[in-house]
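Please see the structure below; I have some questions.
Of the protein chains in this complex, all but one are displayed in their positions.
Order of writing sets the chain letters: A and B. Residues in each chain are counted from 1.
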Amino acid sequence: MTSFVQDQWYVAAYAREVGRELFSRTVCGESILLWRTRDGAVTAMSDRCVHRRFPLSEQPSHLAGDTVVCGYHGFTYGADGVCVAVPGQTRVPRTARLRSYPVAEQDSFVWVFIGDPARAEGTRIPRAPWLDRAGWTVVSGMEPLAARSSLLVDNLMDLSHETYLHGGYIGTPEVAATPITTEVDEEAGIIRVSRHMADAECPPFYADSTGITGRITRWQDIEFTPPCLYVLHSRIAPAGVLPNPDGTDPDAFHVEVVYAITPETESSTHDFWAVARDFALDDEAVSEYLAKSNRTVVLQDVTALDALERVIAGEPDGHQELSINIDTGGLAARRMIARMAQR
Amino acid sequence: MTSFVQDQWYVAAYAREVGRELFSRTVCGESILLWRTRDGAVTAMSDRCVHRRFPLSEQPSHLAGDTVVCGYHGFTYGADGVCVAVPGQTRVPRTARLRSYPVAEQDSFVWVFIGDPARAEGTRIPRAPWLDRAGWTVVSGMEPLAARSSLLVDNLMDLSHETYLHGGYIGTPEVAATPITTEVDEEAGIIRVSRHMADAECPPFYADSTGITGRITRWQDIEFTPPCLYVLHSRIAPAGVLPNPDGTDPDAFHVEVVYAITPETESSTHDFWAVARDFALDDEAVSEYLAKSNRTVVLQDVTALDALERVIAGEPDGHQELSINIDTGGLAARRMIARMAQR
Partner (left out) sequence: MTSFVQDQWYVAAYAREVGRELFSRTVCGESILLWRTRDGAVTAMSDRCVHRRFPLSEQPSHLAGDTVVCGYHGFTYGADGVCVAVPGQTRVPRTARLRSYPVAEQDSFVWVFIGDPARAEGTRIPRAPWLDRAGWTVVSGMEPLAARSSLLVDNLMDLSHETYLHGGYIGTPEVAATPITTEVDEEAGIIRVSRHMADAECPPFYADSTGITGRITRWQDIEFTPPCLYVLHSRIAPAGVLPNPDGTDPDAFHVEVVYAITPETESSTHDFWAVARDFALDDEAVSEYLAKSNRTVVLQDVTALDALERVIAGEPDGHQELSINIDTGGLAARRMIARMAQR
C-alpha cells in the first residue's frame, strides 16, 4: 500500500514545462507522461507502454501528430491513452490502453489527479491565483528534494527556522522570537499559522526588493491546504503602518510565497516555489534579485532536508521527537495528512 | 535458491580474453577465475581463496608457473584448484581446494559449466561454428548490460523492435510489418522464429556492407537454444533472388549474427555479440563498418534494456503485460527457460 494521500490533485509541472516534447514526471510514485496536443491541450497518461513497460518518455519514443509512438516496438497511443496501432497485425487488442490521468491547468501549474479518476471532478483544486493574475509579477522554479515530503511540510509550517537557517536572507531575530497563532479549519481542510511582528528588522530579501531602509511591520500569514499547496501571505510595511479600516493597504508591500509540495517517491519530493509581488511589477532587476534570493533560500532548505532524510533513513524507527510551541502548525498538518491518507 | 538455469554451459569469455593474466568473470552469480597454463590450456576455478575468501583475481594475487598464489596470505593452488601450499606449515589440509569448473573452448568462446560438474560431459554445448570457420569473417565484442538476461532474450526474439529502436541502422518498416512464424522444438531445445520479407528496403547496415543499392529479399531466421545461445541467420539478396533448388545460394549475402546471453547476476548480463559474414572476407573497411554499426545497435539495446530494468526494479511486482503476435517467440523462450530452471 502506498502512503501517499489518494484522490487529490497534485502539481505535476509548470504549464510552461509541458509542450510538444514528451515530458515525464513521477508523482506519488506514478510515472506520468505529459504532452500537449496540436491544439495545445495538456494530456497526462502512464509513462509505461502496455506491451513491455518501456518508458514512453524515453528516446526514441516520440510524438507523431496527436499520438505517442513507443520507441521500443512502435505501440501507438492517442491523447486519451487508447492504443491505436501495434506492430505486425492490424487488430489492436481492446484492452490496450494506458492509464489516463485527469489533468487541469490552473494558476500557472499543470495539476494531475492521483487516485480514482471518478472522484476528480468533485475534488477541489487548491488555488494560488496570484501566480497568473494582472497586477502581480512572479518568479518561480522547482528544486528536486531528496527527502520525504513531510520534512518539507514541517519546514514550511514553522518559519522560526528562517532566523537560523536563512539568516542574512529572510531571517531576523524577531521571527524566532515572535509567538504564532494557529488555526485549523477542518471543514475547509486548511491550516493557518500567523506571526505578526510589529517592529522588526528588515531582512535583505525585503529591503533590497522594496527599498525600505528602516524597521518594518512584518506579517507572515500561512495558509496550507494539505496535502500539497502552501501559501505564505507576506506583508511588509514601514513600522507602524497598518491596513486601512476598509481593507485597502496602499502603503504596504505584499508578497505571496507559494509552494507546491509534490511527493515524487517515499523519500523524494518536487519542491515547486513561486514568489508573487504587487510592487515593482516591471522592474527586471527586482525580479532577478528575488528569483536568485528565493532559490538560494530554497536550496538552503534542500541541503538541510536532504541531510535530515539521510539521518532518518540511516537510523532506527521510533525516535522520539521533542515538540514545542513553534511546532503547533506542523503537528496539525501531520495529523490532517495522516487522516487523509487513511481515508 | 538461485533462479539461474543450472547444469548448462554458458559463455564466460572470448578465448582471446583469457591468457597468462588472472581474469575473473561472474557467471550466474558465481565468480570464476580464468587463466591458461603454460601449455595454453584454459582453466576455470572459484575466484575465492578457501582461507578467507580473498578474490584470487585481485592484486597482488598472481600466477607463478602453473599455480595461483593468493595475494593475501599466499595460499597456492594448481590448475585443478587443489591447494599445494599454505603459509607457516608444511601440511596442506586435504579439504583445501577451490571449486573447479568444467571448461571448453569452442567457436571462439570459452564455455564454463554451471551446475553439477558430473553432468557436464553429457550436456551439449550449443554451436556457432561460423565464428571460427574458413570462409567467414567475424567481428565481435561484449557489452555489459545492467539488466536481467530475460530482457535481452525478449529483445532478441522479437525483431520487430528493429524498426523503432534501430531505425537508420538495421530497421526498416517491413520488419515490424511482416508477420513471423514460430516453431518450438522441445526435443532439441530450440525455438525458431522466421520472418521472410520478399521485397524490402535495404537498411544501411546491409547496403553499406554488401553494396546492394536497390530493394532486397530479406530473411531473418532465428534459432535460439535456451538459456543462452542465439543465432540469427540473415540472408540478403536483390529482390526476387532466391536460393537454387539444390540449396546453393551464390547470389545472396549471408550474415550469422550470434549472441551469447550470459547472466552475470539476477539483474545484469554479459551481452556477447558477433557478426560473421561470407562476403568481402578480406575487406577491412567492411569489417570496421560492421563492427562499429553492430556495436551501436547493441548499445541502443543496452540503453533501452537498462532503462527497462530500472522500471521493473522500481515498480511493484505483478504488473500485467500485454502480448501480441510478435511476442510468440519470446513467450515460448520464457516458458522453456522457466521449465529448465525448475528441473
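Throughout what follows, a contact is a pair of C-beta atoms (placed from the backbone, for glycine too) under 8 Å apart; a residue touches a chain by one contact, two chains touch by 3 or more.
Everything quoted here is computed from the prediction, not taken from an experiment.
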Q: Return the single residue from B:Phe54, B:Trp136, B:Tyr169 or B:Phe279 that touches the missing chain.
A: B:Phe54
Q | Listed residues B:Gly74, B:Gly167 or B:Pro238, member touching the removed chain | A | B:Gly74
Q.
Take the complete complex as the reference. Which residues in subunit B touch the chain that isn't displayed?
A. 31, 48, 50-55, 58, 60, 69-74, 86-89, 93, 95-96
Q. At which residues does subunit A meet the chain that is not included here?
A. 154, 158, 160-161, 163-165, 167, 176-180, 304, 307-308, 311-312, 315, 319, 321-326
